[in-house]
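One protein chain omitted, others in place.
By written order: A, B and C. Residues from 1 in each chain.
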Amino acid sequence: MKALVYLGEGKKAFRESPRPTVQAPTDAIVKLVKTTICGTDLHILRGDMPGVAPGRILGHEGVGVIDEAGAAVSTFKRGDRVLISCVTACGTCVYCRKLMFSHCVHGGWILGNQIDGTQAEYVRIPYADTSLYAIADGEDEEPLVLCSDILPTAFECGVLNGGVAPGSTVAIVGSGPIGLAALLTAQFYSPAEIIMIDLDQKRLDIAKRLGATKVVNSTDGKAQDAVMKLTGNVGVDTAIEAVGVPATFELCEQIIAPGGRIANIGVHGKPVSLHLEKLWDRNIAITTRLVDTVSTPTLLRTLRAGKVDPTPLITHHFPLDAVVDAYDTFERAAVTGALKVILVA
Amino acid sequence: MKALVYLGEGKKAFRESPRPTVQAPTDAIVKLVKTTICGTDLHILRGDMPGVAPGRILGHEGVGVIDEAGAAVSTFKRGDRVLISCVTACGTCVYCRKLMFSHCVHGGWILGNQIDGTQAEYVRIPYADTSLYAIADGEDEEPLVLCSDILPTAFECGVLNGGVAPGSTVAIVGSGPIGLAALLTAQFYSPAEIIMIDLDQKRLDIAKRLGATKVVNSTDGKAQDAVMKLTGNVGVDTAIEAVGVPATFELCEQIIAPGGRIANIGVHGKPVSLHLEKLWDRNIAITTRLVDTVSTPTLLRTLRAGKVDPTPLITHHFPLDAVVDAYDTFERAAVTGALKVILVA
Amino acid sequence: MKALVYLGEGKKAFRESPRPTVQAPTDAIVKLVKTTICGTDLHILRGDMPGVAPGRILGHEGVGVIDEAGAAVSTFKRGDRVLISCVTACGTCVYCRKLMFSHCVHGGWILGNQIDGTQAEYVRIPYADTSLYAIADGEDEEPLVLCSDILPTAFECGVLNGGVAPGSTVAIVGSGPIGLAALLTAQFYSPAEIIMIDLDQKRLDIAKRLGATKVVNSTDGKAQDAVMKLTGNVGVDTAIEAVGVPATFELCEQIIAPGGRIANIGVHGKPVSLHLEKLWDRNIAITTRLVDTVSTPTLLRTLRAGKVDPTPLITHHFPLDAVVDAYDTFERAAVTGALKVILVA
Partner (left out) sequence: MKALVYLGEGKKAFRESPRPTVQAPTDAIVKLVKTTICGTDLHILRGDMPGVAPGRILGHEGVGVIDEAGAAVSTFKRGDRVLISCVTACGTCVYCRKLMFSHCVHGGWILGNQIDGTQAEYVRIPYADTSLYAIADGEDEEPLVLCSDILPTAFECGVLNGGVAPGSTVAIVGSGPIGLAALLTAQFYSPAEIIMIDLDQKRLDIAKRLGATKVVNSTDGKAQDAVMKLTGNVGVDTAIEAVGVPATFELCEQIIAPGGRIANIGVHGKPVSLHLEKLWDRNIAITTRLVDTVSTPTLLRTLRAGKVDPTPLITHHFPLDAVVDAYDTFERAAVTGALKVILVA
């Protein structure tokens, strides 16, 4: 089969690779129908994650069809359409038993990282019963691709951890795909205000169309002032960090109201300065999280009920064999306007 | 009357001061029976809190007797014995209406800070109905002095925010009065392990007597290793910071288990380094809090039911007119072994 | 002044009554601008609440203007426009200190019940600081009348207690004003389905317009079957009882899914049969509640942010001196189609 293979820092190729096979009775082989590229894939390519070995097939999102199910897979059979979770859950370890699948002793985020991933014609999914979700008959696959990672990540790490509530005030720092997914899912809870902050006016314009009540272009370095002004100098109840650099996290520290919550989504490569000299008495909470995908059933229900439509986040389509072009388009988002790029296998 | 007056950085005197009077119908004047000194008082004296004006009577803890009640005070009358909360709550502002008394628009921590405090023969308590608690007939005043600040602070900022739970593993960094109060109140929830960490072996010995299951003397700079070893290399579910310097906060970052909570109690004067490059995917929460004293009724019930006995934290007694000596004893705790020092008015 | 006075079972009159005066320094006198009639007022008139003494001015909802503020009222002054909460909170008792204003030792639901109410030109509001809410400049009073009682009641007793959540399934039994208010506020949480159940098709038609995803006319006595069919034979996650008779409560028992919550709003006059022989192992919760109005600030924020519009519940307007006609219209709702009737003072 063909797959997108990581070949070491800065190098990748779409090339012939061995087709995966069932290795454990709990495995399933999924034939990909649609997949996508995540910002984390770019991190890997930049060499930021040295744990990823050259030769690895990238990708941890997608929908497909069961091609083969191991003997102990009870929920799915050949021919079933499935959504692939970006997080693999064994379902039996100490972390899975408390629904913290992200830290599954045998799984977690391993696809396209510790084991071969989904930017391929076929992928092996360990613990298929607890790592795949059934797609209903006639259900459109396109929005489901966004349920592999981006929607649960934004919802769990940003919205749920941030405690977004009716009538509350939310700021989302970063209007990229993940920030926009937070914007979409924050609206499940009817906050009074969602203030979107970014450097890119085009992304802010999209945010406005997708439900942001206010936008702040932080190009002038005065985002803190702008948010404080918009909130009567109180700050926001929830600040969602959706970038992953010190400056954006520290902006969250500056705009959080007493009693508020800073919910980190960003993948950080450096320490940040936590201003406890200002925050020790502010009654705030800061949360971090690798998505557990424990909310996936909830998200599927909201999607099916029409409570959220993530398809505006999809800006481009490519056939899988144009995946290298797709990476290029995704990487040059500032120019191409790319948010999520669908690869059709 | 006589009172301990702050006279600017490094200076204080026990001297004649005007007796307070009712200024608003919601005020009460309390004649002190017992009061105490807090580590924050030392901070003020060191000049760390420039907002405290010279001339201020210090102190925010104590028990006493109502000497005069304003016309709108409905709960208390002259002669009633009362516990003074370190936090003053107007009961009507937006923060009080959500039980976040610490940020009361008209109150908060103002005693011995923005208005004259309790290290005096008399003190004016604004919003008496919502800032004082009745003492039962025949009830011993001594342990109640510790309910003004230290017990609710340790319980709310450390134990409740830290989510201490049956069977969980807790580390408390700092075995001073506040850390020991966290140790006492953490036991309300029957954690499996409470690991106490400090540089002072005498304080660790006290911790052992008060319920610590393990103690770690961090003099060797290897506390992280010790805690990881004690927890099977997993870390602790709850890390309570009870010192207020970067090193102890960062130790909490190093020993927190996936899914754990770092509950800050310490008063910090500097930023700390938050290692998001290690913590972004650890599913942790960090909390800060100025005590709300919203748990005071709960604490009084546990105290009265014999579920907690804070009196071992009381190491010294002085008459109020020896308050300067009491400060000296309290400040030189490493030598004197002082934890809490009771001043008898 | 003129007021609507209860004169014993079945009797009432709009007649001259003494204008209320400040009796305690925490009182305010409010000149009514708009008020309304509640189903509970009808209960009183039917003699169902013998605790209400003849001579009592009825009514516990409304907006108005401060006419006089007692000496200890700090938040409001003469001329301020205010929303009157149906629940009076002293702000200092043991229940108020845990935000359970409904059981305030000195207040609770006393307006138009234990003390004279709001269907009058003026009303005395005890504990004004904690029982009134400021109306913003230029803010429309009309929807605010529904924030005195019906919105917080539906939201707290039904939606919050019922744990309505994104993607969940909700049934609301009773499509009268309170059931419709539950329908409106349930949508704050983006449930997948809201099934509205009633005998009156007109009210169900209104429910459909206001967001019900399904309606069930229970005239045929087969509502249980209908709901089970609509939910794939699982039942609903939340069942909100908004009628107050045994049959509707027992319907909730029949349609609740394992792990679900039955949230009672109805005012019941008789015991109901709780089928523990079927429910003991269903992992359900049943809640009851007299509204605390603790959510009023939240509701005001959602209203001001346009997240809810309760005005479709207002079907009729009368001048205050036509209050007897208004009662007639409200009481014959099946014929008149009345939901909420606004009285303009």
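In this section, contacts are C-beta pairs under 8 Å (C-beta built on N, C-alpha and C of every residue); 3 or more make two chains touch, one makes a residue touch a chain.
Keep in mind it's a predicted model, so treat the numbers as computed, not measured.
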Note: the excluded chain touches shown chains A, B, C
From the list A:71, A:136 or A:247, which touches the chain that is not on show? A:71
Of the residues C:286, C:299 or C:345, I need the one that contacts the missing chain. C:286
Hey, which of B:24, B:165 or B:199 is the one touching the hidden chain? B:165
Tell me where the left-out chain touches chain C, residue by residue. 95, 98, 100, 102-103, 161, 244, 249, 258-259, 264, 266-277, 279-290, 292
Touching the unshown chain, chain A contributes residues 25-26, 71-72, 74-75, 90-92, 94, 96-99, 129-130, 294, 297
Take the complete complex as the reference. Which residues in chain B touch the chain that isn't displayed? 165-168, 187-193, 213, 297-302, 304-305, 307-308
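Basically, only the chains that are shown with their structure count from here on.
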Centre-of-Cα separation between chain C and chain B, whole angstrom: 42
